[in-house]
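Left out: one protein chain. Kept in place: all the others.
Chain nomenclature is as follows: A and B, assigned in order of appearance, with residue numbering initiated at 1 for each chain independently.
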Amino acid sequence: MNPRVAQTVAAVVLVALIAFPFVAPTATYEHTVLLLAFLVAIQAISWNIISGFAGYVSLGHSVFLGIGAYTAGILSTRWNVHPLALAPLAGVVAVVVALLVGSVVLRAKGPAFVIITIAMLLLFQVLTINLPELTNGSDGITLELPAWGRDVGNIPFYFMFLGLMVVTFGFSAWIRRTKFGTGLVAIREDEGKAAAIGIPTTLYKNLAYAASAFFIGVAGAVYAYFLTFLNPLGAFNILTSVTIVLAALVGGRGTLWGPVVGAFIVSFASEAATVYGGGSQSRLLLFGLALVIIVLFLPDGLLPTLQRRLAKRREVEYTDHAGAMDHRPAEVGTREPIKPQPGPLLELRDVHKAFGGLKAVNGVDLAVPAGSITALIGPNGSGKTTLFNLITGTGGTHTGEIWFDGHRIDGLSPWLRAHHGLGRTFQVTRLFKSMTVLENVVAPLESFSPRVLASGAVAGHEADRARDLLSFVGLGRFENERAGALSYGQQKLVELAQVLMLEPRMVLLDEPAGGVNPGLVDRMAGIIRAANRQGVTFLVVEHNIPMVLDLCDPVFVLARGEVIASGPPGVIRHDPAVLDAYLGEVTA
Amino acid sequence: MRDKPARVRLTALVAAVAMLVAGCTGSNQGGGSGPIVIGTSLPLTGQFSQPGGEAKRGYEIWRDKVNGTGGLLGRQIDLRVTDDASNQDTIIADYTKLITQDRVDLLLGSFSSLLNYAASAVAERNQMLYVEPAGGAPNMFTRGFKMLFFTQPATAPHHADGITAWVKSLPEAQRPKTAAFITQDDPFTRPAIDSLQKQLEEAGLRTTYTTIYPANTTNFQPIAGAIAAGAPDLVAQGAQFEDGIGAVRALQQVGFSPKVLFQTNAPGNGNQYSDGVGKAATEGVFYSTSWSENAKTPLNDEFAQEYRKRFNAPPTEDAADAFAAGQVLQEAVTKVGRIDQVALADWLRGNEVQTILGRLRWAANGEPQGNFMLAQWQAGKVEVVAPKEAATTEKVVFPKPAWP
């Protein structure tokens, strides 16, 4: 879609919304319907940060509205402060709760997070009922009445919520443009991969959860003043949470505009159902059915679906031979070792890993000399990929030691290993398919500092370097394509460019030639050599034996989780044990 | 059209503009010569559906009575009842809508303090008179509201006065020595039971057990077991409706029958209550009430007969309370002579109103200044046993017979 048209339309709608109360100052009912829609939008936009961008669905997100409201309610009566003055503090309290809860649950993946979010909502409900000294229990809290006269109606609230909605939207749009934002999308698309390219996923998720709480907390304080009466069941209401989720899903989860559009659709539909469809009872049925239908038939939401329908189907050519063959020298950065050392860059000492009774890796000792292109070969199931996973930190617990560049790295998180200069590619490419090629290549973080969070996602020196690397692998002109639209071989090359962004000292390549057009295999080998000449050490798992013997030295042979042979390619070629292992595989 | 998402937003714009127009032209009402629109939102479903349904009956009998005798200020009454599903959030939305969208002329209150807390705040904010037939929690009246009036004789803490007086009237030897107090976590029943516990302890009774259970409690066996463990002479429960029935059943299950059983509201629900616990199990159950079918107040007979005729059941306290709330509103409007919310409130603060519950008058904060009666189920019927002037029988069932 054309962003300029979208922006113009949004601006016109905004002006209309600002003008509305001046044109129709007595339409209190319409003001109220609209301001409640703004409130849903504020919550849906915020929810979208953790559940849309990062993909962690919260089913109890209205808990922050309740927390904000109760913060304002409790403190305004105790301190005798105006509730609106407490709005920022309410946001902070919501953030603190989010950080506390997040630090526990966001280490987790899968259904645990969803379960916790529901449990948390119900927990706060019970706590507010059961702690009457603090919350006044089921009697609820009555706040002071608005200071302005009755004739003004809800217009001040209308503008407060409208303003908050615009600010929240700006905040979300800004996040989406930063490296933090692309990091969150990377987590949603492939969390393991995100960690492997240096993104500190746990931190990112916690920050996203906190960011998604703040404006809801602030809105909660305003909402409390709007209602003038707070009670546990209303403040921590599961149906409010459903409304948020539904709004974001209807519009398009993970998109920028989806939650806003969805919030208006859902608010108006729900109001219409209440007025024309037999009261609040039918609303529940409507929401339930809508949720089922959306999940089944429109999981991406309205906006992305419409956009897809309208986008011209542009097929990308299978291989850009011209581009890929076009040799262009490029600078492949690597970092200087902290202190040059004679020993191996990577060393494994007696590493064991078992899955149940199966010994996948059984006492492996392995040393990769600095500056080498080392190969790791062996029949299927010999433990090569498992070993890669252990080295990069995604393989779970194991025994033995792994040393890299003079540091012991087993026990470090995957992203810290990446920050040490250890990169990898995957057997089956794991690009972030919804991002563009260029966004994929700039996604890696060679190191992390808080400054990184706010920096632009695709900007400056970094973008230039990414473009250089794309040219280096011969895919420069595809930078704005969606990564998923590329051919498999091209994706392999993009993944290589991506890992080189880390300025790695060492790259683990898992079958770089697997499934690649034979014409590209030589190109791949050439790129590896070129990068190696500029100081990158490689450890390659590959089944293309001619390529391995041509490219690599030394070669390690793995069978049944053990190193059965190692040495220069010339020796390995004639090692009977190696032949036996491969032949054994053939006859088996 | 190349850009559909933009069109979606265009539609939103059109909708916004349409609303601008609607805002300019729509919404008038109020004043004039059409019917007087009176809005209320009642818990017709959910936890408070029992009293809510009764309140609706009471309001409707009152409306038809007024409309049949020339209306209010010569205009017919149009009563709008919405269902808040016993949900505080919904009742806020309902009253907001009644006031801002429907632009009703007058409001009537809802049932249970829990819901009236929320609804009265909406009314106060919009400067609308709020006459409520229930909602006697003491904290209702500490908020400095000017538009709130409660149309029962007294607030929750005074629910305990009648039974305490009766206990004290017993000869020392017969008096209960021990008591257990349980109550729903509800703004009305909690202070009622708190006050009773305080008064009975001052009268020398020892408390064996006390607990507060959540509004949605369904499993009363642990509570009944704990009560039975202390074997108190008197059991008092702050019960709305379902919980009152649930507790009686659980006490039957554990086989413990106290000498005195007092419940705040549940037994006032007539047949619904006796059907729930079983007619035989009602024998001897005490409760306090704002109304008696046998009271000689004006219109009381007429109300009771009309109720029996329409619903083929004995009239209930909640319906009578609602009828009385209507009477209060009617009297104020008639005496002031116009619908001016603030003037109506001022008038009520300074005057007494005759209702089927008796004469009602209010303190400046809308709190009523009267007393409840003590009632008891006897032989499947409700009798008033105190105070003397209102009593329908001399007999008091004591001790309560064992469960059937």
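Note that a contact is a pair of C-beta atoms (placed from the backbone, for glycine too) under 8 Å apart; a residue touches a chain by one contact, two chains touch by 3 or more.
The working rule: contacts and distances are computed from a predicted model.
A.B. asks: Can you pick, from "Polynucleotide kinase-phosphatase", "Branched-chain amino acid ABC transporter permease", "Succinate dehydrogenase iron-sulfur subunit" or "Alpha-D-ribose 1-methylphosphonate 5-phosphate C-P lyase", the UniProt name of the chain not shown?
C.D. replies: Answer from the UniProt record of the missing subunit chain: "Branched-chain amino acid ABC transporter permease".
A.B. asks: Taking the full complex into account, find the residue in A:Leu122, A:Ala173 or A:Ala459 that is in contact with the omitted chain.
C.D. replies: Of these options, the touching residue for the absent chain is A:Leu122.
A.B. asks: Quick one: say which of B:Gly34, B:Gly70, B:Gly204 or B:Pro222 touches the chain that got left out.
C.D. replies: Per the contact definition at the top, the residue touching the missing chain is B:Pro222.
A.B. asks: Which candidate, A:Pro88, A:Gly411, A:Pro546 or A:Pro568, sits in contact with the chain we can't see?
C.D. replies: Of all options in A:Pro88, A:Gly411, A:Pro546 or A:Pro568, contact with the hidden chain holds for A:Gly411.
A.B. asks: Thinking of the whole complex, not just what is shown, which of A:Leu134, A:Val292, A:Val428 or A:Ala577 touches the missing chain?
C.D. replies: A:Val292
A.B. asks: With respect to the chain omitted from the figure, which of A:Gly217, A:Pro344, A:Gly393 or A:Gly421 is a touching residue?
C.D. replies: For the chain that is not drawn, the touching residue is A:Gly393.
A.B. asks: Quick one: which of B:Lys146, B:Lys198, B:Arg249 or B:Lys279 touches the chain that's been left out?
C.D. replies: Answering carefully, the residue with contact to the hidden chain is B:Arg249.
A.B. asks: Could I get the residues of chain B that touch the absent chain, sorted low to high?
C.D. replies: Given the touch definition above, chain B has residues 45-47, 49, 85-86, 185, 211-214, 216-219, 221-223, 225-226, 229, 242, 246, 249, 252-255, 278, 403 touching the missing chain.
A.B. asks: Could you please point out the chain A residues that touch the chain left off the display?
C.D. replies: 51, 55-57, 59, 104-105, 107-116, 118-120, 122-123, 126-127, 129-130, 191-192, 195, 201-202, 238, 242, 245, 249, 278, 281-292, 295-296, 299, 393, 396-397, 411-414
Here is the rule we go by: only the chains that are shown with their structure count from here on.
A.B. asks: So, what's the distance in Å between the C-alpha centres of chain B and chain A?
C.D. replies: A distance of 53 Å separates the two centres.
A.B. asks: Which chain B residues qualify as touching chain A in the complex?
C.D. replies: So the residues of chain B in touch with chain A come to 2-6, 8-10, 12-13, 15-17, 19-20, 22-24, 26-27, 45, 82-85, 87-90, 92-93, 96-97, 100-101, 113-114, 117-118, 121-122, 124-127, 137, 139, 143, 185-187, 214-215.
A.B. asks: Within the complex, which stretch of chain A touches chain B?
C.D. replies: Contact set of chain A toward chain B: 1-2, 5-6, 9-10, 12-13, 16-17, 19-20, 23-24, 26-30, 32, 34, 126, 129, 137-140, 142, 145-146, 150, 153-154, 227-229, 231, 233-234, 237, 257, 261, 264, 268, 274, 279-281, 302-303, 306-307, 309-310.
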